[in-house]
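In this view, the complex is presented without one of its protein chains, the others remaining in place.
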Amino acid sequence: MSTIVLLLITGLGLGALYFLVASGLSLIYGLMGVLNFAHGSFLTISAFLGWEVGRRVSDGTWWGLAISAIVGIAVGAIVAALTEYLLIRRLYERHIEQALVTVGLSLATVALFEGIWGTDPIYTARPEWLTQTTEILGAKIPNDRFLLIACAVIVLGGIVLFLKRTRYGLIIRAGVENRQMVTALGIDVRRSFTLVFAIGGAAAGLGGVLASVYYGYVSAHLGSVLLIFAFIVTVIGGLGSLTGAAVASVLVAVLQQFANYYLGGTGDLVVVVALAAVLLIRPRGLMGKIA
Amino acid sequence: MTRNKTLWLAVGGVLLVVLLAVLPLLAIEIPGVLPGPTYTPGTLQLIAYAMLIAALALSYRMMFGLAGLLSFGHALFFAAGAYGLGMTLDAFGPAEWPSELIFLGSIVVTLAAGFVLAATVGALALRVTGISFAMVTLAFAQAGSVLIRRNPGGATGGDEGLALDIEHVPGALVGVLNTRNLYWVALGVLVFVYLVVLWVEQSRAGHVAAATRENELRVRVLGLRPYNVKLLIFIVASVLAAVAGMGYLLLQSGAAPRVATADFTLTLLVIVVLGGVGYRWGAIVGGIVYTLLDQRLTALAGSEFIAGLPAVLRVPLSEPLFILGTLFILVVLFLPGGIAGIPQRIRSGRASHPAESEEVADA
């Protein structure tokens, strides 16, 4: 029983990380048709800069972590918005080229991060509470899982509120469904592109700081690893669906944890099998619009 | 007119192959591009590697450029060729059969395995189109990459890579002194892949595939099954990738897990786009330019000139992938036809987009 609880909560924590990456991917793809390979780099740069600033202010404390998170969110949003504005926008409606540019950006930036921070992981200090465990139903749960879950829930709630309550949110929801019709109502939909990139980048930025808490280190490849799972999550959840991304994040991460424990560390493979199964039974994903 | 042109191209191609074939017997030096004279093993090794990458890029271009299939999993089949051959050779181990038979048998087994893998992955992935297809192929390749790194039963060597068991490999293909022979094998692989790609492109299936890329609906209306044609192209391209992979195993006397990663496929994509998606020889030019550039940039990164620069310049310039990635972005933004498209652009004075296809994107 305690093992199951541990696996479940750890899965939820990992799922929270996946969601922070996948939510942006899914929104960006849904609205603009852009598959953003640079999303992992948004995460990595935020993790590095968040860590650099946080440790200088106050290393290994809550205050330092909060600074890291704020810096991470800001960096993610700014870098993502710049990417959209400087690179993606120039290739308006040419989806393949847009994806290619993000591929180039991801290759170049990962190499740059390696050049600046080296190829080895850099271990980070955390507030003491996060290194301890809490007992739930006999299971000793590492406390950082709770932080991840709480942050992801807040982000999910925030994005949902934004989408439901603001005019830009309305435009984005309508644009995911039928972008052309939005322009035919006299709305410059491109303005919301930058915004969606910024939101996705901010979520990924927070994800970067939290990933460094979860793994205990920052590295140039932090984003690349998470990005692949986020891709899988996005497809399983249905491209363009935020709720789909949230549900699939949890399903994939929990499945992964259980397979790793009970099926001899085959978590990654099981996830791929799950992806194949979803595609066979329901090619548009759990909650996606018709592909 | 066009017949004449085709003839000239064929003659030029044959001459080029002949020139490449006699390269190991010559002492050509190109400072800054090649590390040494063309007869030295180091240079031959580099050119042979570039040719194998070019062959792999050709097979990738057939899928992406011809059929419009944007796969992020092509590395899987290259790795299947390399690891498949290596593992089969290992598995045959101490058999009583003659080595030649085991060697050839292993090649046949690897090809068959590559075919089955390609047919399975292709049949599944082609159920979806566009970006979803790209992600599914990515996921399969990722699974392959994970398997290789996990080293099940000690078969793949994990992170260390797989060393070639030379027991059953013909002596002529083993050792630094025989690099020349391996070079010829690589050239053979490139020519073989080129001819197969040419044949497929000019076959009925190739025309249907190209038509499908432009307008799938119209192909359906004509009563053709785009799925079957796409699957065929996928399988042929994947098996060709496996052939290149086998060449790579022999040339490098082993296989590194890097060749199974998504990054390796992304590199292929960079090569094909860099060379020019719309052109067959674009993939070859791209493959060779990229490999040489990568090698030279790595050499440059370690040079004293770079070490003397201030950090702002030193750090980016000492990362070959940073330079290549940036170059790639610039090509996509400003040179849509790639390197092979430059003559066309100069002639017509405008951007040409042979492989631009909304069908791929608008899934």
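Letters A and B mark the chains as written, and numbering starts fresh at 1 in each.
FYI, a contact is a pair of C-beta atoms (placed from the backbone, for glycine too) under 8 Å apart; a residue touches a chain by one contact, two chains touch by 3 or more.
Note that in this section contacts and distances are computed from a predicted model.
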| item | value |
| --- | --- |
| Omitted chain (choose from "Class III cytochrome C family protein", "Sulfur compound chelating protein SoxZ", "Anti-sigma regulatory factor" or "ABC transporter ATP-binding protein") - UniProt protein name | "ABC transporter ATP-binding protein" |
| Residue of A:L17, A:V103, A:L130 or A:V182 touching the missing chain in the full complex | A:V182 |
| Residue, one of A:I136, A:A174, A:V225 or A:V270, that touches the chain absent here | A:A174 |
| Missing-chain contacts mapped onto chain A | 167, 170-171, 173-174, 177-178, 180-189 |
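Here is the rule we go by: only the chains that are shown with their structure count from here on.
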| item | value |
| --- | --- |
| Length of the line joining the C-alpha centres of chain A and chain B, rounded to whole Å | 31 |
| Chain A contact footprint on chain B (complex, rising order) | 70, 124-125, 127-132, 134-136, 138-140, 142-143, 146-147, 150, 262-263, 266-267, 269-270, 273, 315-316, 318-326, 328-329, 332-333, 336, 356-358, 360-363 |
| List of chain A residues in touch with chain B within their complex | 29, 33, 35, 37, 87, 90-91, 94-97, 99-101, 103-112, 114-116, 224, 228, 231-232, 234-235, 239, 265, 268-269, 271-272, 275-276, 279-280, 283, 291 |
